[in-house]
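As you look at this complex, bear in mind that one protein chain is not there, while each of the others sits in place.
So that you can tell them apart, the chains are marked A, B and C in the order they are listed, and the count of residues begins at 1 in each.
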Amino acid sequence: MLIHKKKIRVEWGDCDPAGIVYYPRYFAYFDNCTAALFEAAGLPKHEMLKTYRIVGIPMVDTHARFLAPSQFGDDVIVESSISKWGRSSFDVQHKLFKGDILAVECLETRVWAVRSRSDAEKIEGQPIPDEVMAKFRSSV
Amino acid sequence: MLIHKKKIRVEWGDCDPAGIVYYPRYFAYFDNCTAALFEAAGLPKHEMLKTYRIVGIPMVDTHARFLAPSQFGDDVIVESSISKWGRSSFDVQHKLFKGDILAVECLETRVWAVRSRSDAEKIEGQPIPDEVMAKFRSSV
Amino acid sequence: MLIHKKKIRVEWGDCDPAGIVYYPRYFAYFDNCTAALFEAAGLPKHEMLKTYRIVGIPMVDTHARFLAPSQFGDDVIVESSISKWGRSSFDVQHKLFKGDILAVECLETRVWAVRSRSDAEKIEGQPIPDEVMAKFRSSV
Partner (left out) sequence: MLIHKKKIRVEWGDCDPAGIVYYPRYFAYFDNCTAALFEAAGLPKHEMLKTYRIVGIPMVDTHARFLAPSQFGDDVIVESSISKWGRSSFDVQHKLFKGDILAVECLETRVWAVRSRSDAEKIEGQPIPDEVMAKFRSSV
């Protein structure tokens, strides 16, 4: 299993008047971490979108637990991995560490998505190419 | 049970290159909706922080399901309510509707938080005042 | 000259650890205000993009002066107007008021932009349709 580690500096603009990370910003961190995980597997998202003609890998379900706050100036490490491959969806797990402390834990379910052929305004799932999953196995 | 409805215009900057809401922005919507719910109960958050000397009502757990995408220019309605009062934490439920369609569903657990007396860098839970819960009952 | 007024609530997530609006958020406010100005002229941006086949009205130059800070919970009013129509570009002026106080002043130059026919990755200016400018005159 490929685990990607990404270091993130908590910036001034990520924090709220309480001086801690404004929680929607954690989801932006995690979205960036999922992109970085694919890049670590040899699939930079901006190239992947073109290669496989997908519109993205939109979120269908996410669950986060915030165990300890992070503050402006903290350097945190996020460990990200694919925890499950489905047919047209997959799960990503993120663990955000502040030093040795697990500060945030997040699970995502995303879908391999294309524009609908019958309605360009709609987005629908499509089977994930074997090649994509194979890249994650060979990157470990 | 007080249910607050908030209309939100999906703005250009809320959307990603796929033309749909960038999902971390939904959490910003929901955070604003929780503030609006308290305001509807007679507790504008910026006054509540001063009245009760809390540092905020930070998130400890949130789970969202994205059932249908929203696009730039959509007007969505979010229905928000307190689904559970605990001793020092409480649950908020949000349902985001796009017309008749339930597009996003979200559950939050937040804590009634003060700065720790022993360590000003720390934040800790405190019992929610009865008065606060009473306001929600009398606002229905 | 059509002047559109938009009321904005300063939300928790708009503010930084100093408790005041994180200045990049003002630009998101102003971007929303420009969209609202066009909508007031009968040109909702999401429809305008389709009607005139433009990719957007991207910013080419913006200058803001921050005269007084705004805080979480403030309700501010932004007055927006087109200050100049060029051939393929136009200027927008925003004045953000906190009560009677002019708190932020901003000037924007935006371009009426289409995808380049020779290179779909490029964006280029195009003459603004007379019809568009006429809508602003007739809306006053």
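Methods note: a contact is a pair of C-beta atoms (placed from the backbone, for glycine too) under 8 Å apart; a residue touches a chain by one contact, two chains touch by 3 or more.
These numbers were taken from a predicted model, which means no experiment stands behind them.
Colleague: Pick out which of C:I3, C:A18 or C:L102 touches the chain that's been left out of the picture.
Modeller: C:A18
Colleague: Considering the whole complex, which of C:L2, C:A64, C:I77 or C:M133 touches the chain not shown?
Modeller: From the options C:L2, C:A64, C:I77 or C:M133, the contact with the absent chain belongs to C:A64.
Colleague: Considering the entire assembly, which residues of chain A contact the chain that has been omitted?
Modeller: Chain A touches the missing chain through residues 9, 11-13, 28, 31-32, 35, 44-47, 56, 71-73.
Colleague: If the missing chain were put back, which residues of chain B would it touch?
Modeller: For chain B, the residues touching the absent chain are 12-13, 15-19, 22, 24, 72.
Colleague: Extract the touching residues of chain C with respect to the undisplayed chain.
Modeller: 16-18, 20, 22-25, 27-28, 31, 55-56, 58-67, 69, 71, 113, 121, 123
The criterion applied here is as follows: only the chains that are shown with their structure count from here on.
Colleague: Same or different interface residues for chain A and chain C, judged by whether over half of the residue numbers are used by both?
Modeller: same
Colleague: Based only on mean CA positions, could you tell me how far chain A sits from chain B in angstrom?
Modeller: 23
Colleague: Counting only Cα atoms for the centres, state how far chain B is from chain C in Å.
Modeller: 28
Colleague: Counting only residues that touch at least two other chains, what does the list for chain C look like?
Modeller: 12-13, 72
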